[in-house]
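What follows is part of the complex, with its chains left where they were.
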Amino acid sequence: MRELLAERIPGQSLDAPLYTDPDMFPHDIEGIFGRHWFFAATVAEIPEPGDYVTIDVGRFSLIVMHGDDEEISVLHNVCRHRGARVLQDARGSTGNLVCPYHSWTYASDGRLLHAAGGGPDFDPGCLGLRRAHCQVVSGLIFVCLAQEPPEDFDAVMEMVEPYFAPHEMTSTKVAVRQDLVENGNWKLTMENNRECYHCDGHPELACSLFPTFGMTEEQVPEHHRDDWVRMLSAQGRLEERCERYGLPYRLIEEVASREAGVRIERIAMDGEGESFSASGHRLSQKLLGDLPDFRLGDLTLHLQPNCWFHFLSDHIVTFAVFPIDVDRTLVRTTWLVADDAVEGKDYYPDSLAHVWRETNLQDAAFVEMTHRGVSDPAYVPGRYMPSEHLVDGFLTWWTARMQEHLG
Amino acid sequence: MRELLAERIPGQSLDAPLYTDPDMFPHDIEGIFGRHWFFAATVAEIPEPGDYVTIDVGRFSLIVMHGDDEEISVLHNVCRHRGARVLQDARGSTGNLVCPYHSWTYASDGRLLHAAGGGPDFDPGCLGLRRAHCQVVSGLIFVCLAQEPPEDFDAVMEMVEPYFAPHEMTSTKVAVRQDLVENGNWKLTMENNRECYHCDGHPELACSLFPTFGMTEEQVPEHHRDDWVRMLSAQGRLEERCERYGLPYRLIEEVASREAGVRIERIAMDGEGESFSASGHRLSQKLLGDLPDFRLGDLTLHLQPNCWFHFLSDHIVTFAVFPIDVDRTLVRTTWLVADDAVEGKDYYPDSLAHVWRETNLQDAAFVEMTHRGVSDPAYVPGRYMPSEHLVDGFLTWWTARMQEHLG
């Protein structure tokens, strides 16, 4: 593995074993998800004390728990007695955490409260559920499994929080969720997200994006010159509005140059420019937070290793990628609307989720056909096109992290 | 593996790879099931000449055959010609054993009787089905795959046969059987059986057991003091009856201290004290053998590595554990009643099997959640509670056997 990493040619896709070898998978889990901050969930998914979601990352199972004390805790879902899974469900609500096997009972922060029959020598003090590091940033919950989390994350959050904080995720609720298992390696899922060179395969999404999305001026083909001019004009008007409202919009792109790789930008959308609908019109009638206007375009945020987000004026979509096995990956998508928006009046779940639900299904097909192809002995790494530079950025980031891990 | 075994801390569950590593599984099959006597079936399952059952242990398939000569044989289910499985079914009846591929024909003791087209040089003499060692003890059939079976088994059987011989298994018939695949390592299945610390999860079974079952006097909590006294009294009356009838009842517990680990004991049951029903009342109207009384409690027998039994006055339940793969295990449960008991009159299969059928399903859920938990990288071995000492005994036995095997 070390050799394959060392031989990686920048600008190209990886050698096959780095995507497909079952022996590679534990390295990915340890070296990436075991060492770096990753996105786990939003507070909107666990709004009340006692609410939890469980997430699986490889063979890890983690409980993201809204405690009685309003604190968010992340706990390893492994009983300290004989190792049973304490919680079996993907989400729910509970007071204490009671292991179904022998009823060992833990507080929402993981402390062992009760275990029957231990005898006089039994000391529950050091038998709490193991905890992971956790940070909540304007409603986004990040987890780090390392003993010592990397430090770069705080600086990055300081840069980007002012962009998305005005969308006030802490005042939202879950409108729709979709769990989709893609039959491919998680890195192919991430690569697929990091470019729009394949967006001809996304007819629903294409309505909201200018046809020149993802291109630089010199990449725009002749027949899209008019679209380029339209886009520049829309972007100009968007930036004027942002300046007026004091909303940050300028591109930050440090996807590979720092440990907590990041990209953020507010871009104009096509059509009416409000949201992900065919016409560009809003999908929820309630503005998020105190936002002053529906025409705020799409604030897109990417963070390495496992997530991306779209913050709109009327809703937010979050995407979390959790590797299941070397060739299976969960993509969890969550649509959030203002917590006072009324279903069936202010928003319709099916309309709200339509574009990305379809887009995700199309992407799942792309990831599967790519995983099958790179598994073919005839596969050789290919060169990325100019519009795929963020894919290359993801892999450059990943390669550096894996090299640090493998030493 | 050797290192993990050497580092095992007594009183604790095993390190994860010993439960979950696919490379561990063949060692378990070779070192335990390939060297020691294990329980395979009962004669009641193959009452007539020609009857057979096949059992799978890892990738082994074995034929347990009632021969024409009334002898029980255990044969490897692998044709000596090109290796085809000779018998495909889990049970049935046959005269000779005819391989379906090329019709090689074997006697019920494994001898090759006929093979077409072999030519003049063909010598069938040394081409019989390979045989395994087999011992039948009062109706229980044990198998040993080793060339030289360990010797301790005979001494143990001499000790325990007088306990269960009066229940006359050879005069029983199969009333119900249940094959249940548990999604966990076979050692977790065995561990689960070796303690009742989890019996709050078995509401049906709990009716038959005193609430203090498995506890020593000092472990009994205050609110169960009365139950303890009730239990002592019932046990006293049971022992009086046993003395009167000449039935052995005293505990023998040598689960880890000898090669053929064993535990046997006759204990009083709660309620009417006769059988595994909600009231404790008999489930079959026919006493087994020449037993003089329905109130004989529960004669429980454990044998390492793969079985346990309940001998009651009205029926017997046998449990055999067969590893399928590192994370899948077959538990075969068989309910036997007196061979002259009439279904629908003396016993009702659903009532007879109710308690253990439900209990087995509950146990399967416990084993699965434990297997998933110990597969988690966050799992660390936990300390057994005092009431789990037989679990520890099983693992101590297992560790010693594996160390002998790996040298």
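Chains: A and B, in written order; residue numbering restarts at 1 for each.
The working rule: contacts are C-beta pairs under 8 Å (C-beta built on N, C-alpha and C of every residue); 3 or more make two chains touch, one makes a residue touch a chain.
Since the structure is predicted, the reported quantities are computational estimates derived from the model, not experimental observations.
S.K.: Tell me how many copies the full complex contains, given that 2 of them appear here.
M.R.: Total copies of the sequence across the whole complex: 3.
Basically, only the chains that are shown with their structure count from here on.
S.K.: Provide the C-alpha centroid distance between chain A and chain B, rounded to the nearest whole angstrom.
M.R.: 49
S.K.: So in the complex, which bits of chain B are touching chain A?
M.R.: Contact set of chain B toward chain A: 13, 191, 197-198, 200-201, 215, 219, 221, 365-366, 369-370, 372-387.
S.K.: Per the contact definition, I'd like the list of chain A residues that touch chain B in the complex.
M.R.: Of all residues in chain A, those touching chain B are 29-30, 34, 58-61, 76-85, 88, 100-103, 115-119, 122, 130.
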